[in-house]
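The complex is shown incomplete by one protein chain, all other protein chains being positioned as in the whole.
Labels for the chains are A and B, by order of writing; each one numbers its residues from 1.
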Amino acid sequence: MNETASTDAPIVRLVAPDGTAVGDVEVGLSRDERRKLLRLMIRARRLDRECWALQRQGELTVYPPFEGQEAAQVGSAFALGPDDFVFPSFRELAAALVRGVDVVEYLQYHRGTWHGGPYDPIASRFAPICVPVATQIVHAVGWAMGATFDGSTACSLAYFGDGSSSEGDFHEGANLAAVFRAPAILFCQNNGWAISVPSNEQFVAPIAARAAGYGMRGARVDGNDVLAVYAVTRDAVERARAGEGPTLIEAVTYRIGSHSTADDATRYRDEAEVAAWGERDPIYRYRTHLLDAGTIDDAFVRGCDEEAEAWVAEIRAELTSLGEPPVAEMFDHAFADPPPTLLRQREELLGDG
Amino acid sequence: MAEHTMVAALNSALRDALAADPRTLVFGEDVGALGGVFRVTEGLQAEFGRERVFDTPIAEAGIAGICVGLAMAGWRPIAEMQFEGFSYPALDQVISHLAKYRERTRGRVGMPAVIRIPSFGGIRGKEHHGESPETYYAHTAGLKVVVPSTPLDAYRLLRRSIEDPDPVIFLEPKGRYWSREDGDLSVEGPGLGRARVVREGGACVLIAYGAMVGRCLEAATALAEEGIEAAVLDLRSLVPLDVGAIRDAVRSTGRAVVVHEAPLTLGMGAEIVARIVEEAFDHLEAPVARVTGPDVPYPPASLELRYLPSIERIANAVRTVVAY
Partner (left out) sequence: MAARVFTLPDLGEGLDEAIVSAWLVGEGDTVSLNQPFVEIETAKASVEVPAPFAGRVARLHVAAGQRLAVGAPLATFEVEAAVETTPVTATPAVRKLARDLGVDLSMVSGSGPGGRVTREDVEALPRTANEPDHVRRVTAAAEVPVSLTRRAIADRLTRVAAIPQVTTFRTVDCIALEALRADLDVSALPVFVRALAQVCGDHPMLNARWDGERILLFHDVRVGIATDTERGLVVPVLADAGSHGIAEIAAEIARLADAARSNALTPGDTDATIAVTNTGSYGSEFGTPLLNPGHAVTIALGVIAPRPLVIDDAIEARPACTLSLTFDHRVLDGATVGRAFGALVELLESRERLDALRR
């Protein structure tokens, strides 16, 4: 059972689950940007549900849903600049959407047509999907170090889950980031579960509390409050650009769905808990807040829904019409300069030169 | 002409690479101020500064993992693992990412990284300081694996490995760090994927890499006194493997003996024998012999000489193969 209020670590929250402002919601976003945040979250959720359906229809092999974590991903990704670089794990489709990654290319990972997704990571500023949990944290730190060597003010952001925080690479990455004062944001989506292991069996103290141990800045935020997530991340970005080094952010959220289409969370989770977290839904909360603030109206919401519907239909059409990749690609990208023995194998398997 | 130790040759290679390409970086544990526990990186930090040559915390997985991020940021990382016995925490980053990133990104993001690892035995070292890890890397598709045997070739191979667009695991035979060779340091000559005949002979070919090349030459000298002229083939890189050179050597002699420090089972010898069977079967006058370490963990210093292939074991294998 994931308790957000039962710890000593302060948690940043600007909008309460019922949509009322409980903090300074003036976080430096324009009206359009505020509306965009909602549109993105609505799109993300619609896409997530479509992907689940696509998997059940055999169009995707395995899909890990992110429902409930829209605010954590959208709010944080929105805070990054065009030169910043994201290092995701395998559940950050919403963040990918915000960063402009081609969704169909991204989903090819889940269709089994290409590992990592065939989008261009450098152009997208979004690394390939990374499955060995926590290993991407070290990549993000290395990238950030490289950015400082170039005198750039760009920063990296590594997404990882509460389970990843147990891995050695979390520790090595965090320590390296601190030692090298790397402009890296270590963004943990503590969604309460690592497959079937709840976070109170994954660690004891809040993840954000570790920051002090590494000598870096830490923050704990309500991961279902998109404005709070945006603000905290924005803060970390500005510190990184100012040369103040890394930040560890723990966004407390909840994985509404199962670990993946291959998992059935009802076997190990209490439905009451899921229902309770349903009461803290990020989209409901933010939509209510914007409606109350007069930033949007119902027509806007309907427009978002319709637009998302149409958009998802396009994605479905494009995704389901994809063919198999050419077999030669298996050989052509392993090396820039392949060994002759590999070229011979390519000839033998393909039956020609 | 000057005389170079392998350490000095490697040091020069790093220096020349840092000077030639401003995107190269050298890092690892104790490589900066100390210049490396074997002095291979001596003087480099002073010359190129802390941003090009720097120490890291003790974090092998981290050292290998930041190679990925640095490569994505357009750098050419040259990382060091202090000893082969300590390189294993990095295997996940090496196998799961360094080896796969180019394929995963469909050729868009390469990993032009070099991981240098002082490896192999012969220094009467402590546990974990004398092992042979080459097959872990050679068996990981996407990596190149290079093993120099002499100072001049170490310079050449390290320079070429740094220039290579693919990730290279550069295994340095620490037992030969203080060996000396006369000559000029140069990148000219055969690069990765090319073996070298270091001794001609018609009776049998000894196939080896690293410190075992020198030992095979000593065995060949002893055998010559009995009228057995053995050729010696230095593989130089295990991936790419110069199958053509192996084939040609076996076709001209009909007999081969493979020598490596690593344990027998599933060592490079197994791969080489398979290649010989594929490429030169009709020329075999005798089974291919392997002279290797036994299938036990690397022993303590006092047993090291009984573990490693000795001149006599190598020579006996040649005699047996020649008499078949």
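Heads up, the rule we're going with is that contacts are C-beta pairs under 8 Å (C-beta built on N, C-alpha and C of every residue); 3 or more make two chains touch, one makes a residue touch a chain.
Since we're looking at a predicted model, the values are computed, not measured.
Seen in the complete assembly, the chain not on display touches B. If you put the hidden chain back, the residue from B:P240, B:G254, B:G269 or B:P309 that touches it is B:G254. Of the residues in subunit B, those that touch the hidden partner chain are 254, 281-286, 324.
Definition applied: only the chains that are shown with their structure count from here on.
Across the interface of their complex, subunit B is touched by residues 85, 87, 114-116, 118, 120-122, 127-128, 132, 135, 137-147, 149-150, 156, 168-169, 172-173, 175-176, 179, 329, 332-337, 339-341 of subunit A. By the touch criterion given at the top, residues 25, 51, 56-57, 59, 61-62, 65-75, 77, 89, 92-93, 96-97, 100-110, 141-142, 144, 164-166, 193, 239-241, 243-244 of subunit B touch subunit A in their complex.
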